[in-house]
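Everything on this sheet refers to the single structure shown next.
After this line comes chain A, so read on.
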Amino acid sequence: MSKFQGLFKLFSRHQMTTGRLVLIGGFAFVLLSAALAINRSPEDLDRSRSALDFLEGMGLGLAVPIIALVLASSTLGDLVEDETLVYLWHRPSPRWMIALSAWLSSTAVTVPATVIPLGLSALLASGGSVRVAVAVAAASTLAAVAYCGLFTLAGVMVRKPLVWGLLYVFIWETLLTALFGGLGRLSIRSYAAALSNRLAGVGPLQGLHSVPASIIACLLIGLGCVGLTTWRLNKMDIA
Partner candidate 1 sequence: MSLVSARNISKNYGQFSALSDVSFDIEPGVTGLLGANGAGKTTMLGMIIGLHAPTSGSLQVLGQNPWTAGASVRERLGYAPEHHTLPPDMPAVDFVRHVAELHGLPRDEAAARSSDALWLVDLGEERFRPMGTMSTGQRQRVKLAQAIAHDPNLILLDEPTDGLDPVQRDLMLDLIKHVSTGIGINVILSSHLLDEVEKICDSVVIVGNGVTLATGKLDDLRDTGTTGVVMELEANQDQIDWVLNYFRHHGLTASAIARRITVEGADESVFDLARDACVAADIGIIRLGPRSLTLEDVFLEQLG
Partner candidate 2 sequence: MSDAQIFDQGYRTYSGERTGLKGALRSLIVHSLRASLGLGRKARHKIVPVLTVAISYLPAIIILGIAVLFGGGAADDANYYSYYDNSISIAVILMVAFIVPQLLCTDRRTGLLGVYLASPLNRPTYLLGKAITSIILLLLVTLGPPLLILLGYSLQGVGPHGFGQWIETFIKIVASSLVLGLFLTAVGLAISATTDRWATATATIIGALIASTIVTEVLVTEAKLPPAIRLANLIGLPITLIHRIHNDVGEWSYTDNPTWSLWLGVVGWLCLTLGFVWARYRTLLVRR
């Protein structure tokens, strides 16, 4: 068993707690029941457009960041709070390996926990359009990758990552982007939304990021955060 596998296994075992399962189940239930409501609504409106609008708001804007926050911020955050990070940090293994395995283990749980409910909701809400479903699934994977990187970093940067994460999601991603259109382009949500719209080929596309730009941006955010986490692990005082 290599060092990386050891770390990855440790982090993965710590991802799943009953509280988080309930949270993921809760979001899935809310998304699916809302999608069901849209599906059964009588007026004939552009199904795909309404599905995308709904999932950009509730899915990419709320479900994915919250689930990613709860999982990723605790991967290293809990170790800092329980003062057990020293047992990994003080070993003769490279620090980037700790950061990378933390990021990947939280992503590996967040992706299925968001892609499945969001994809199914898209399918339902858009009245069975597989293309919209795939587009939303891809967008939520990308968003999960970026958010997990960001919140893994938050776990080692601040004392209460959950609170700061929620502030980030509700203040930066929703409020500010709504108020100042320009800033909106910098949020992970806008990249993910751009990808879902472009892949689904629905709705006004001008002014949205291009597909490659969105993918590269999110991957850059993810890997960039791993780099910052490594730098922080080297610099911080360990209990």
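Just so it is clear, a residue touches a chain if its C-beta (ideal position, glycine included) is under 8 Å from a C-beta of that chain, and two chains touch if they have at least 3 such contacts; residues count from 1.
The set was built so that all candidates are chains of the complex that A comes from, given by their letters.
If you're wondering where the values come from, they're calculated on a predicted model, not measured in any experiment.
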item	value
Identity of the candidate that touches chain A (this complex; choices 1 or 2)	2
Parts of chain A lying in touch with candidate 2, wherever the complex brings them together	26, 29, 33, 36-37, 40
